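Yeah, one chain of the complex is gone here, protein chain that is, but the others are all in their spots.
Moving on to subunit A:
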């Protein structure tokens, strides 16, 4: 590399300055020449070794083939995984209201009647433990901006900041302005409170409610010394009540609920059944239908599902992989055929004219 001219710090001096007449250093006679330097390196001459990929037919076909070769097996694998999963879905929000009261569901749910409802689920295929129990809500905007923000992370973690409720309005204190609510905010206030208990052949199925929340939530987000206070003491009761003698870090239902869902249709983990269920078995569910989704026409579903290596039951990803893989295969074939039937050199000089698009 040869360097002509003077100091390196002056390179920047040749950046465009818009001043027409300024001062040049007295010593530099021809100021243009002496402040410039031309470095003769592959970098400055823009001649770095480079790979220059271009879309030759071979490249195009191999790229498409590669995608289809990778995607089709993945698609099949995930489709099989999804098919392996056994899922029982029971929609109950209408069925659990006595026929007579279905005209005004909201009135029923807000009323004092007994909300017990018995359901029977049939196991279609053998379900290996653990069987996850979910509830699914529809048309419930847990991702609404007002809702998402209505919580106090500080208060949940630290007993000293129980007064940190500014974000929680109107569920910040009861009566407003005096005793702070712990946990405050709309999310906690509107906590889901339907309960399920399962029995098989009149024999209670144990439901494990431990470990249904994220570990980091239990350990870091919800304090071990924070206990519910003034919760659901207001005039309007939202959802579940909390046992004020159990610290928040152990209130896993709350922790699960407080992780706001991404979309208006969502499932949340309720518990785990840790015994295998056999095919064609009947499971009785005793269900307390407390939660009001009727005001906003929300569906409620109870879901029992096993998991595969991949997760829950979802054919979409498998189908998507297969479709994309298939599409790429078709494209690869199409290009191969084009290439075989009508091979044309792309570098055909007859293209070298601008006349074709004047």
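Structural remarks
The rule is simple: a residue touches a chain if its C-beta (ideal position, glycine included) is under 8 Å from a C-beta of that chain, and two chains touch if they have at least 3 such contacts; residues count from 1.
As a convention for this text, contacts and distances are computed from a predicted model.
Remark: of the listed names "Large ribosomal subunit protein uL23m", "Septin", "Phospholipid-transporting ATPase" or "Gamma-secretase subunit APH-1", the one matching the undisplayed chain in UniProt is "Phospholipid-transporting ATPase". Touch with the chain that is not drawn comes from one residue among A:120, A:178 or A:216, which is A:216. Looking at A:65, A:121 or A:327, the residue that reaches the missing chain in the full complex is A:327.
For subunit A, the list of residues touching the undisplayed chain reads 4, 11-26, 29-30, 32-34, 36, 38-40, 44-57, 60, 63, 67, 71, 74, 78, 85, 87, 106, 130, 132, 134, 140-148, 153-154, 157, 169-171, 186, 189-190, 212, 214-216, 220-221, 236, 238, 259-269, 272, 292, 295-296, 305, 307-314, 316-317, 320-321, 324, 327-328, 331, 335, 338, 345-348, 351-354.
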